[in-house]
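Before I ask anything, here is the structure I am working with.
With one protein chain removed, the remaining protein chains of the complex are shown where they sit.
Right, chain A next:
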């Protein structure tokens, strides 16, 4: 009985995995916005998740925007159409791209086609996500200081089979010139695997 309950808790369905990944994206974006100072610290509030004190925004406009994006990403994740999420940080004065936080998603084809749901303990997934959030917090030690006021945008790489929702439009990749890449940790739910990379512009000599 207990083992069956443990087994049920360890089984990850496609929908459950999509929700876990979308929730991670939401918290990761909030962490990056807070740590990089893109929004003032007083616009954030503390919230407990993944065993950590996470900073999430309390700005209504930003909250609504992130909620809409997360909801659409959950839909795409369930259909296996989401390939990548990119958070692009740009200078408010020049519009130049200063940083790109890339979250690459790989979906298990067997589960997508209706195969048996894999098993992975929830604690393991939480520990892996915790490690990534800690790395995001530690990244401020090597990332260059953002001196100018900055803004951000979220780009979603999807399959061409997916339809474009009404509130969405196509965008260009927003490349960085003279970029340096740093690969962070990854986590997997056995249904979705997420790799994290941060690209930042090297300061002019």
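We adopt the following convention: contacts are C-beta pairs under 8 Å (C-beta built on N, C-alpha and C of every residue); 3 or more make two chains touch, one makes a residue touch a chain; residues count from 1.
By definition in this document, contacts and distances are computed from a predicted model.
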item	value
Chain excluded from display, named as in UniProt, from "4-nitrophenyl phosphatase", "Centromere protein L", "Spindle assembly checkpoint component MAD1" or "Proteasome subunit alpha type"	"Spindle assembly checkpoint component MAD1"
Of A:120, A:174 or A:190, the residue in touch with the unshown chain	A:174
Of A:49, A:106 or A:162, the one touching the omitted chain in the full complex	A:162
Interface with the undisplayed chain - residues on chain A	61-62, 65, 68-69, 83-84, 86, 88, 90, 92-96, 100, 151-160, 162, 164, 167-177, 179, 181, 199
